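Of the protein chains in this complex, all but one are displayed in their positions.
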Amino acid sequence: MIKKTKILFLSFSILIIALILQLGYLFNTKSLTNTQIQKKQDFVSISQMPDLAISTTASYIRNRSLSDTFLIYKDDPTLREYFPSTFTYSQGIK
Amino acid sequence: MFKINLHLIEYAINTILRSKTKNIFITTIITLLVFLLSSIFLISNSIKYELNQTVDSLPQIIVQNLKGGKSYDIKTKVANEILEIAGVADAIPRVWGYYYFQKAGVNFSLIGIDQYEMKYKNSLTKVAQSFNLEGESMVVGTGVQKTLQNNYYDKYFNFIKPDGGFKKIDIGGVFDGDTQLESNDVIVMSNDNLREILDMRSSRATDIVVKVNNPEEIPMIASKIKAKYPNMRVVTNEDLKISYANIFDYKSGIFLALSLIALFTFFIIIYDKASGLSSEEKKEIGILKSIGWKTDDVLKEKFIEGSIISLFAYMAGIILSFVFVYIFQAPGIRLIFEGFSVLKTTFELPFVFDMQTLSLIFFITVPIYIAATIVPSWRTATLDADEVIR
Partner (left out) sequence: MIELKNITKIYEANKHNKVTALDNINLKFNEGELIVLKGSSGSGKSTILSLIAALSKPTSGEVIVDDKRISKLPDNFASLYRREHIGFIFQKYNLIPTLSVKENILLPLIPNNPDENECDFKLKTVLDKFNISHKKDSIVKNLSGGEQQRVAISRALINDPKIIIADEPTANLDEKLSLDFCDILKNLKTQNKTIIVATHDPIFFDLEFVDKIIEIKNGTII
């Protein structure tokens, strides 16, 4: 009589278990280890440069926090500047 | 004691199966929506996490010279003047810049360090695979090494100087693969060599990094520097932190716009459901009321129906997005975040579990869908049963 309900509960249980197992696996294998974090911190203390090397072709994205004020205009001269200065948000230096 | 009515759940399942095609479509749309939203949040959370691991190693204050909005060399003596400000522990002129390797069409970030500083030697040992900064040598990121090798530069590289001449620098080491995200396009060399390549006099620097005695005084000292040099830009590490928190917001926006189709379909489904029931569905509710189902029972059944579909879709979407982002490394979507970049990193997105993101996505899908299922049924169930079944 309640066969389908049992199948439903089973399906949800499988989903929940799959999610938990997945999270566990990812946590163990894909998290940054302390060694890795330490290496990154060591590198940054040498380079002293912010931002990641994900996008390297446009300099205003490579080190976006330190780029020229109007470099974004390279994309389109009609673009209005919608970030204060560049991509850093000032804390309010008066 | 609260006892789960399994028969009601069974009836709800049967009701769902009765409109199999429609419900499969709805479930697919919600799964897709959850998948897209969750993927994009996971990627941006991972990148923000990566950034936040190193933000405390960054300079406390950076002072840049701006002329007409363009950054310009700064006089090194400004560092000495900044040192005189109370609370400043150190002010170091920094040399860095970009080098465009035309043949490969690739941009490198060049960073100068004073090669005789002990602290650099120690740190470099930790993060570079091999290390030999003697003579005219440099340490490069893995991406740089690959690019140079592809262009037959295995052991050294000839930089083209601004005067047209060449500067040969040996490859003394390669940064560890674990730092790829930060170091992929980076070349670290001595300040003297870099000055030659960038054609920068020794009395000039790219910018000045300032260290303070008491971190809590950073904003105050930054404002003092700004007051002393009103034309200069002063960036604090707090500014960087805020900037990181907002990172990829506009790119996320682009992607969310792409998800608009899924969002749009989702809301059409909601509108369709909420605007009323078909005559068949109304009749069914009327029949149930007439044989003794209370309005509460009808609504409970509709709640179960809505929950089954939306919860199933939500969980499936979340599971799929985790697999897509962390195991397959988000092919396709990554390109949007990476932007156009000739020198690509093969970085792995680090796993970050953010309850807030998952809750946000939950609340914009599941309760809305359940409400859209219950509301029209409530309207019908509260009418006189007689009216409905006639």
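For reference, chains read A and B in written order, and residue numbers begin at 1 within each chain.
Convention: a residue touches a chain if its C-beta (ideal position, glycine included) is under 8 Å from a C-beta of that chain, and two chains touch if they have at least 3 such contacts.
Keep in mind that this is a model prediction, so the values were computed, not measured.
**Q** Pick from B:K70, B:K103, B:R201 or B:K294: which residue touches the chain that isn't shown?
**A** B:K294
**Q** Among B:D154, B:D272 or B:D386, exactly one should touch the missing chain; which is it?
**A** Spelled out, the listed residue whose C-beta touches the missing chain is B:D386.
**Q** For subunit B, which positions touch the chain that isn't shown here?
**A** 3, 5-8, 11, 14, 18, 283-284, 286-297, 382, 384-387, 389
Throughout what follows, only the chains that are shown with their structure count from here on.
**Q** Centroid from C-alpha atoms only, then distance subunit A to subunit B, rounded to Å. What do you get?
**A** The separation of the two C-alpha centroids amounts to 2 Å.
**Q** What part of subunit A is in contact with subunit B in the complex they form?
**A** Answer in residue numbers: 1-5, 8, 11-12, 15-16, 18-19, 22-23, 26-27, 29-32, 35-59, 61-70, 85, 87-91, 93-94.
**Q** So in the complex, which bits of subunit B are touching subunit A?
**A** 6-7, 9-10, 13-14, 17, 47, 49-51, 53-59, 62, 64, 66, 69-71, 94, 96, 98, 106-107, 109, 111, 113, 120, 123-124, 126-127, 141, 143, 175-176, 178-186, 188, 207, 209, 219, 222-223, 226, 233-236, 238-240, 242-243, 246, 308, 311-312, 315-316, 318-319, 322-323, 326-327, 337-343, 345, 347-353
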